[in-house]
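Please read the structure below before turning to the comments.
What you see is the complex with one protein chain gone and the rest in place.
Showing chain A:
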Amino acid sequence: MFLVVPTLTVVLGAFQDEDGALTLGNLDALTSEAAVSALKGSLILSATTALIGAVVGGLLAYFIVSMPPHSLLRRTTLAISGVLAQFGGVVLAFAWIATIGPVGILTQLVSDLFGADLYGSGWLFGLPGLVVVYCYFQIPLMVIVFAPAFEGLRPQWREAAVNLGASTWSYWRHVALPLLAPAFLGAVLLLFANAFAAYATAAVLVSQGQPIVPLLIRQAITSEVLLGQANVGFALALEMIVVVTLVMVAYSLLLRRTSRWMR
């Protein structure tokens, strides 16, 4: 019910005007320059942070899983990753502002030590800043999502491959990477959806312009300048639902392919 009712509200709202009459006019707004630009921004932000998170988080997961099962470092890193993966929002945004904002600690330190301007032209409050800040929760999310996949690689697969003449590279090329590929791609899609739907962090960081769709929806719903835009917000939300649905379809197709050889 908590999934279906809001979704239906969005879908119906997208095809109604402010008086409740059926219309396709809201969808026209999706082709406006602002909406296309926001969608582009959301896709770039989501894809970039998904890829960076997947690669960095994947490598980190490998190093964590390579540690002895009961090592303190391994347990600590996994626990911290679990916390940081859920660390988005206002607190995270403030933490970054306090660190590399115009008067952030690191900004001041770098300025004092090297005379460099870390803050620059305010990149932290635009799309590049969002990429950096989103990685802060995307990388740990990848760690906790992908570590079990590494743990699922049975030691005897490596030993069997080596015993049959495989070098370390051959083992990774022919055995480990193909086995990890579905989980990796699934994790990339999950990270993409996670970034695509994130709102609070961006809402705090970005006060001017609407570089991503969630911020444009906020403007449509709360703007005191442009009234009667709530249904455009529904249309933008519908657009997001479609994108996330496509991601889910891709994910399920991937799972179906994987299930050919996995239990």
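As a convention for this text, a contact is a pair of C-beta atoms (placed from the backbone, for glycine too) under 8 Å apart; a residue touches a chain by one contact, two chains touch by 3 or more; residues count from 1.
Keep in mind that, in the parts below, contacts and distances are computed from a predicted model.
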Candidate names "ABC transporter ATP-binding protein", "Cation:proton antiporter subunit C", "ThuA-like domain-containing protein" or "HEAT repeat protein"; UniProt protein name, chain not shown: "ABC transporter ATP-binding protein"
Sole contact to the chain not displayed, among A:43, A:106 or A:162: A:162
For chain A, residues in touch with the removed chain: 154, 156-157, 159-167, 170, 174-175, 178-179, 260-263
